[in-house]
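Removed: one protein chain of the complex. Kept in place: all other protein chains.
Naming follows writing order (A, B and C), and every chain is counted from residue 1.
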Amino acid sequence: MSQREEQIKQLFKDLDAKTTGALRFLAGRTSRRSFLGRFGVFIAGMGALPVLPVLREAHAQPAPRTPVNGIADVQEMGDPMNCDYWRYCALSGALCSCCGGSMTQCPPGSQTATVAWVGSCHNPTDGRDYLISYNDCCGKTSCGGCGCSRAEGDKPVYFPSKSNSILWCFGSTSHAYHCTLALVIGHGDSNGLE
Amino acid sequence: MSQREEQIKQLFKDLDAKTTGALRFLAGRTSRRSFLGRFGVFIAGMGALPVLPVLREAHAQPAPRTPVNGIADVQEMGDPMNCDYWRYCALSGALCSCCGGSMTQCPPGSQTATVAWVGSCHNPTDGRDYLISYNDCCGKTSCGGCGCSRAEGDKPVYFPSKSNSILWCFGSTSHAYHCTLALVIGHGDSNGLE
Amino acid sequence: MFQRMFLVLGLMISCGSVTAQWDSVVGEVATVPESDVHWFSVRGGTTAFLVDGDAGIVRGTLPLSRFSPAVAPHMAAGKIYSYGSFYSRDVYGDREDFVLIYDFTTASPIGEIALPAKSAGIGHSGMIGLIDEKFIGVWNITPAMSVSIANIESNEFVTEIATPGCAAVYPVSGGFLMPCGDGTIQYIGLSDAGEEIARARSETFFNVLEDPVYDYAVKAGNGWIFVSLEGLVFEVGVEGGSVVVSEPWSIKSTEGGVPDINGVMLPSDDEWRIGGRQPFAYSEATGLFMTVMKNKGGQELFEKPGTEVWAFNMNTKRRGYRIKMEGDETVSSVQLTPDDEPLLVMSTSEGLEIREARTGKELRTMDLDGNLIQNLH
Partner (left out) sequence: MFQRMFLVLGLMISCGSVTAQWDSVVGEVATVPESDVHWFSVRGGTTAFLVDGDAGIVRGTLPLSRFSPAVAPHMAAGKIYSYGSFYSRDVYGDREDFVLIYDFTTASPIGEIALPAKSAGIGHSGMIGLIDEKFIGVWNITPAMSVSIANIESNEFVTEIATPGCAAVYPVSGGFLMPCGDGTIQYIGLSDAGEEIARARSETFFNVLEDPVYDYAVKAGNGWIFVSLEGLVFEVGVEGGSVVVSEPWSIKSTEGGVPDINGVMLPSDDEWRIGGRQPFAYSEATGLFMTVMKNKGGQELFEKPGTEVWAFNMNTKRRGYRIKMEGDETVSSVQLTPDDEPLLVMSTSEGLEIREARTGKELRTMDLDGNLIQNLH
């Protein structure tokens, strides 16, 4: 399925490649429930927030199910430029830190897609799981380096919430892939997730 | 000067590269006279056919200066898929044989540029020098393999007749570089050339 | 002054030794010769390489877009289709999406059918399908899933069919199949005009969380073969408007001590899993079924390359031979040509390997590292 392998190889080896957009990833890695029903509409209820596209909804910020302290309190260790960094457990793509962005900001001139996929990663420093939003940044040539391929939990494309092989630039004015963020958006272990 | 190095690397290593046109070559390797004069107009007379662009002139086929027998009589040895083949002495680019063409025909769907550069190569099989016309084929993505880089006689771009670094697709409707032919168009040693 | 320069050049030529006896300096352009059942397409980046498998030579290339997943050959018409997306400034600016039409003999784009800008822009041969030699279907995700239908007789976009939760376009007579997230295969039937006139689903036969089937499938008779990540092989077809799924068989012998067709006792396959980009291939003419295999690693590595290729007989459902990659070489894709003496084509980390499928004997290699191998016939 995956042009990703190809792409990652590119990202690492070849700054001259122009395959910029020809690839996309992003794997969710949380719930074991979702995506059922006759028409395959994503189904989920309270307490089963899975795996799904996080719609860009600036005003949708309800109270958390269990109190959380927020990103400022998360203890993190390790090198964010290394693919082994804990937040990247389901990230398959280029790290935005390598082309002018960070784990939380798209590089200058790129666009954040309006929808992102959420995974759950284990933070070894505090032993807790967190929800990680893997937002794609799009509309530029390839970031050119820092390709990571940690696709645990990867599923076929008809199960997009866990598929690595989807070009996830929806809402951007271009689906040329640039890089991927890794935002901590909540506790994974306080949401009824495994 | 040369994006060529980059490109050749591509051609060899990376079929996914889209740098298709970002490169062009073609080195002449014959006369030591040419390209003088205040405005740099190519200057040449009878007996000093150099290094110059061969204009596509179907009707310009005058009698040769010395009798020649033609391509059918040229004895050749070696593997035309190998960069060391004698005709490629000044060829820096991709062999058209690798993407559906041959040494004398552009691959299907590509276009021959209207102007080509002429080099002189030594044929070890008969010990004679021949004029080789290196026509570029353009208008397609990279040929993707068989990159050769034999740029002996290479000169800076202000001396285009011997410059490796010129994108030579003039007359084609696209200057995206595809590959290069190596046509034997005459004796090099019967033309007043060294 | 520029004009003068050209005149000077022209003059020089007329002094040269260029004669008709030599190679033409005008420059000739080749055409693609007649192809046969051993020809295939290999997509590498934005290029589709048209390969003559017996000669081990590229006979032509098609310039695709950077978002073209695959080609859809229509050799009866001498044409090859693809899907493409272009921006006016390469990666930004105005976007246009098309069904791209190529003439096979001249390996040139000869037409376009405008599509809604919704296509996935990524994937494998399942992302585009030629239906009844009349329609091209292209899978979309926006992230809502749908299929765009274009009529290749009138060269017009027909309709977009909503197919939530289902992916890919696997043509069958009168329509196409799609695997779905609820563990079923969906059938969409098309009218003569290309509009949806039927929709059906199989029984739920896999669990997407426990053991989903690949979104990649290969043709088998009037239907398609789907394989689960744990190695269960299903044949799926349409009968009387219903989607029928065969009883599966497993490519893995988990019991150990099972003899192969030569009577050699096999070790347990517990640790082995199917994997790769095109992880399996089927030759109907011979019953050969090939899989890319790797030892150890979880199910989620199903798209990762393998280290062996296993050959099965689809009739006996038993393994015939194994091909082991040497050293660090890995294999990501396998394909079988559709004839009686099929070629096994493998995309490996070293390039392309072409083998005799019945024996596994290596015939030739090519320095071509495209990853999607599609039969032209």
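Keep in mind that, in the parts below, a contact is a pair of C-beta atoms (placed from the backbone, for glycine too) under 8 Å apart; a residue touches a chain by one contact, two chains touch by 3 or more.
Not measured: the values here are computed from a predicted model.
Q: May I ask you to name the displayed chains that the omitted chain touches in the full complex?
A: Touch partners of the hidden chain, whole complex considered, are A, B, C.
Q: Per the definition of touch given earlier, which of C:P109, C:G123, C:G275 or C:P342 contacts the omitted chain?
A: Of all options in C:P109, C:G123, C:G275 or C:P342, contact with the hidden chain holds for C:P109.
Q: For subunit B, enumerate the residues touching the unshown chain of the complex.
A: Subunit B touches the missing chain through residues 1-6, 17-24, 32, 35-41, 53, 115, 139-141, 151-160, 164-168, 170, 173-176.
Q: For the chain that got dropped from the picture, name the residues of subunit A it touches.
A: 14-18, 39, 41-47, 49, 52-58, 60-66, 68-72, 98-102, 104-113, 115-116, 131, 133, 135, 137, 140-145, 181, 183-187, 190-191
Q: Spell out the interface residues on subunit C facing the chain that's missing from view.
A: 1-2, 5-6, 46, 63, 65-66, 84, 86, 88-92, 109, 142-144, 146, 162, 164
By definition in this document, only the chains that are shown with their structure count from here on.
Q: Averaging only over C-alpha atoms, locate the centres of subunit B and subunit C and give their separation in whole Å.
A: Whole-Å distance between the two chain centres: 36.
Q: Averaging over Cα atoms per chain, report the distance between subunit A and subunit B in Å.
A: The answer is 49 Å.
Q: Could you put a whole-Å number on the gap between the CA centroids of subunit A and subunit C?
A: Each chain's C-alpha centroid was found; their separation is 28 Å.
Q: Can you pull out the residues of subunit A that are in contact with at least two other chains?
A: 6, 17-19, 22
Q: Multi-chain contacts only, two chains or more: what residues does subunit C have there?
A: 45-46, 66
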